[in-house]
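With one protein chain withheld, the remaining protein chains of the complex are depicted in position.
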Amino acid sequence: MITFENIDVVYPNGYKGLSNVNLQINKGEFVAIVGLSGAGKSTLIRTVNGLVPFTSGTLRVGDEVVDPRSKAKLRRLRSRVGMIFQSFNLVTRVSVLNNVLVGRSAETPTWRSLLGWYRAEDKELAFQSLERVGIVDKAYMRASSLSGGQQQRVAIARVLAQDPEVILADEPVASLDPPTAHKVMRDLRRIQQELGITTIVNMHHLDLARSYADRIIGMRAGEVVFDGPVEEATDAVIEEVYQRSLTAEDIVAGDAVPGRAVPGRAVPAAKLQD
Amino acid sequence: MSTRKINAGPGSTSRPEHQRPAQNSEAGQPRFAPDALDRRPVRPSRLGYNAGMLVVGILFIAAIYGTGMDVRALLDLPASIIQYGQLMASGVFQIPEETVAGYWSQSFDAMFESVAIAWVGTMVGALFSLPLGFMAARNMSPLPVYVMVRFILSVIRAVPEIIFAIAIMLPLFGFGSGGGGALAGAMALGISSIGTLSKLISEAIEAVDGGPLESSRASGSNHLQLIRWAVLPQVMPEVIAIWLYRFEVNIRASAILGVLGAGGIGSLLSTVFGARDWDRIGIVLVVIILVTMVVDQISAFIRHRVIHGPTVRNGGGEPQEDDDDGAPSPGPVSGSHSDTSVEQDPAPKSARAAAGL
Partner (left out) sequence: MSTTADATTRGSATLEVTPRPEAPRPSGLVYLGLAGLAVLAFILFWATRDSGDILLIPLGFVTLWAPLYPVIGLAVMLLTLLVCYRARIGTMGGFGALAFITMSYWAGSTVNFTLLEIPSRWSNVEPRLRAFLDPNWSYIWTVRDQWLITISMAVVATLIGCAIGLVLAMLASPVSSPNKGVSQAIKAVNSVVRSIPDVGWALLFVAFIGGTAHGLGPMAGVLALLMFNIGIVAKLLSETIDSVNPGPVEAADAAGANLTQRNRLAILPQVLPGFVSYGLYVFELNIRASAALGIVGVGGIGSAMMLQLNRFAFENVAAILIALILVVLLVDMFSMYIRRKLL
């Protein structure tokens, strides 16, 4: 369970990233955060693992109170919280397996990381993670030789190798084409259901959010302006969040959902299992 | 930490409970039955890599024996560093009465002479490097000229500047600070600068944006007009930066020529070290460090200003993407990344000129 209590974020240049956010995200939930760019979605996600330190308030992840000032505590927290990025953030020059093993850093002694001699069980876990996202056959290829969708799945495997309680995903499909975006989102949803990992995803594609999430949080100007189950996030509500009418850019379309604006979950859970 | 159970979510009930492999004796067992697609690949051979590392290792050990260096000498090193360091420090911090003030002014004079040598050398090199750079740029000169000039440049680059100094310049202009040695050093530096400068400039010219070239060709300008109005405006900032880098390099390079008799700080260094006059050695070193750092700072400021323009502080308005070209340069440093490294500072590339590539 993740609880935000009166969280404020003020950047060093004085820009207010979040103001007075109060949220409770339950264990095993799949939450989508929507909002226009600059609404504070990324900031919200990054406060959870301390990549952006909050300036006031209290944040709990599980039983632990997040303290953005203590580096050691932050590292411990981050080992339990995995993160997926829009640009995948893989080291493109090394193999897929080594990229996944970056996720084991927190559990690996520094000297092993330095020499690149990982324990057999860490490698095993990395392989299992790759198997879970279905690209284990690419394990020894360079990350740069993979397509965007495959790279994002490697990034998911890197997160799985951490054995996380929470997965944060910052626009995970924004740089992918619609069919691939759906595939990656299906993977995320399946993993969340299989392993019961709390998952928080930023998106600007409304139809994806409605198709895959349990709950939608709408943000505007650093504040949470909507919070409710997918069914309640109707077009009217979202237009209120965006402060403008919906356009074609707000949807990704593609293979899983024929059109947009089907409130509720468009894809049955059984289909998600592949 | 490792005992926590995190995967007991709703979806995982139908699957064998995942346990941390550290505690699991059958760590090799995957969490679900593999099918053909999921077969793990065989680890590719790292024979070449390992052999390469082995060769480097053997080479290293062999080279240590090859130098015949006496590693025991290292044991005395800290003691002598402290001893002589104290002597030098006492030389630097003593009250500058008349003779000591003379040492300081002598050191500054010698260092300024080195700067002058480097400046004249860079000027000579710069004078030749611009036309040669154009001749060595594939997009600016016909193939026979290109091949010829490239060949000459690579020969010049292979000749260390001490060779120019010993073989031609010192006998031609004379030895010593007063007797033409400084000019000899400057000319030696100038000639040997030509190779590097022209090569870097030709790379800058080859990386020029083709659009303006095409449009001036389309509007009927001749070759010289093309160079003046389409090429020079684009490359000049980078060319000036390259010249300035070479100036910094030449200041350092002039020292070795000075030891051979070309004047400047090198001559003074070899005198004071010959006399083992540690007071003066300390003073000379401090002067070298001071002057070099000040010149480097000024030159870095000008380079930044020339490349990024007066107002823009960072990131640069100039579209100077100059990675992945120029074969022998360090190549794709991080250029293979998709989006984030679009705006690359041109500094790292020109930085290679700093050391005289």
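By written order: A and B. Residues from 1 in each chain.
The rule we apply is simple: a residue touches a chain if its C-beta (ideal position, glycine included) is under 8 Å from a C-beta of that chain, and two chains touch if they have at least 3 such contacts.
All of these numbers come straight from a predicted model, not from anything done at the bench.
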Neighbours of the unshown chain, displayed set only, are A, B
Of B:Trp104, B:Trp119 or B:Tyr146, the residue in touch with the unshown chain: B:Trp119
For a quick check of understanding: of B:Val92, B:Val208, B:Ala255 or B:Ile307, which residue touches the chain that isn't displayed? B:Ala255
Given B:Val100, B:Ile168 or B:Leu226, the one touching the chain that is not displayed: B:Ile168
Would you mind spotting which of A:Ala155, A:Met185, A:Leu208 or A:Ile251 touches the chain that isn't drawn? A:Ala155
Which is it among A:Val94, A:Ala221 or A:Val237 that touches the chain not included here? A:Val94
Touching the hidden chain in the full complex, which residues of chain A are there? Just list them. 49, 51, 75-79, 81-83, 85, 87-91, 93-94, 98, 102-103, 105-106, 108, 110, 113-114, 155, 158-159, 162, 168
Could you pull out which residues of chain B are in touch with the chain that's been left out? 56, 59-60, 62-71, 73-74, 76-77, 80-81, 84, 112-113, 115-117, 119-120, 123, 154-155, 157-160, 162-163, 166-168, 171-174, 180, 182-183, 185-186, 251-253, 255-256, 258-260, 263, 265-266, 269-270, 273, 276, 281, 285, 288-289, 292-293, 296, 302, 305, 310, 327-334, 337, 340-341, 344-345, 347-348, 351-352, 354-357
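Assume only the chains that are shown with their structure count from here on.
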Chain A and chain B: spacing of chain centres that average the CA atoms, whole Å: 42
Note which residues of chain A are touching chain B in the complex, please. 28, 76, 80, 87, 92-93, 107, 120-122, 124-125, 127-128, 131-132, 134, 136-140, 144, 163-165, 175, 190, 192-197
In their complex, what parts of chain B are in touch with chain A? 1-2, 6-12, 15, 18, 20-22, 24, 27-28, 30-32, 34, 37-41, 43-44, 336-340
